[in-house]
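One chain of protein is taken out of this complex; the other chains stay put.
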Amino acid sequence: MPTIRIQREDFDAATEAAALTRGQTEVGAVVTFTGLCRAEAGRLAALELEHYPGMAEEEVARVVAEAEARWPLEGVTVIHRYGRIAPGEQIVLVVTASTHRQAAFEAASFLMDYLKTRAPFWKKEHHADGSAGEWVAAKDADDEALARWQPSAPRAAE
Amino acid sequence: MPTIRIQREDFDAATEAAALTRGQTEVGAVVTFTGLCRAEAGRLAALELEHYPGMAEEEVARVVAEAEARWPLEGVTVIHRYGRIAPGEQIVLVVTASTHRQAAFEAASFLMDYLKTRAPFWKKEHHADGSAGEWVAAKDADDEALARWQPSAPRAAE
Amino acid sequence: MRLVYFAWVRERIGKSEEEVVLPEGIATVADLAGWLRTRGEEYAHAFENPAVVRAAVDRHHVKPDAPIAGAREIAFFPPMTGG
Partner (left out) sequence: MRLVYFAWVRERIGKSEEEVVLPEGIATVADLAGWLRTRGEEYAHAFENPAVVRAAVDRHHVKPDAPIAGAREIAFFPPMTGG
């Protein structure tokens, strides 16, 4: 069973990773990805993360199910925060455990690419100088990152 | 400055990852890879890791320098243990920090592929049933994993 | 039918949700967006470039030609920027 949490509170990556391997002796590889809020050279005071309650949990669960169908995983944890997040603070956590390292790496990378473009979260900037912040624009680079996982035809939806 | 340690003692991945981001506000992504000893369905009592003292540190440093030349990294930590390691215990740690997630993922994956095939470590199995253990054979899959990072001509050495 | 809005779509429309009764002939998400545009300046602003507004029907991402018959909740929002 994957662990999926959408929460305002911070998380502890080590505790989550440890929970995934506790009592396990067939996990050979654990990959932990932590996404943090950057100050962008002092320009940013904070990010405000808005989410779609209900759909966020469901969509992350669908993305996790896709990863589990695609790679042999012994465990998956995804935690995504919402609310106000200051530079240096954590935003998102993905942990994957597998018998083999490439499965763990690829699944974690896949999950992040999909979360970036499919999980219903939106970031608004708060400027350090007090000026009105803007909604962060989606990046073409993120769509391109996603395309890596679709060697055949483009996806129907999305 | 990367952190590189070749040691008999266990390590704490969370402490190492935290050290890499402490006081930093431009790190957007941290990828942590932990390699663990598998029990292989109870067949294995332990792994004995032999290493080439001196060269191990130097070779890991060369591999890290290659990763730093190739990706924009804010920090790198590599810890590799030697000695007797029981199933469920940690063997190797790679932590990469970058402003962008793909750099952090790719550098960590690259480092693991290179450590597997270039760092002078050798694993010997101790069987759970007390029978004589064997040296673990190098895997073709690991050489193939390495080839991913060489889009042009094959490397001169190695 | 319940409509929910997020991020700058929500800000432009000036509300995060509403209940609507649809007129005849609104069959798809694109039809719905087109009808909403006619409901006032704030909606016209939110949907001024319909190609960039994404939609979800009952919490599933859909394309503009997705049917809305039987849907309980339809969401409109900009491209996601999570992660």
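Residue numbering begins at 1 within each chain, and the chains themselves are lettered A, B and C in the order written.
By our rule, contacts are C-beta pairs under 8 Å (C-beta built on N, C-alpha and C of every residue); 3 or more make two chains touch, one makes a residue touch a chain.
Predicted model, so just to flag it, every value in this text is computed and none were measured.
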Touched by the hidden chain, restricted to displayed chains: B
Contact partner of the left-out chain, one of B:38, B:101 or B:123: B:123
Chain B, residues in touch with the chain not shown (by the definition above): 35, 49-52, 54-55, 58-59, 80, 91-92, 112, 115-124, 135-138, 156-158
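The rule we apply is simple: only the chains that are shown with their structure count from here on.
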Touch-based graph of the chains, sorted into line, ring, star, complete or other: line
Chain occupying the middle, per Cα centroid: A
Approximate Å spacing (C-alpha centroids) for the pair chain A, chain C: 26
Rounded Å distance between chain B and chain C, as computed from the means of their C-alpha atoms: 48
Junction residues of chain B - those touching two or more other chains: 101
Chain C: positions in contact with at least two other chains: 83
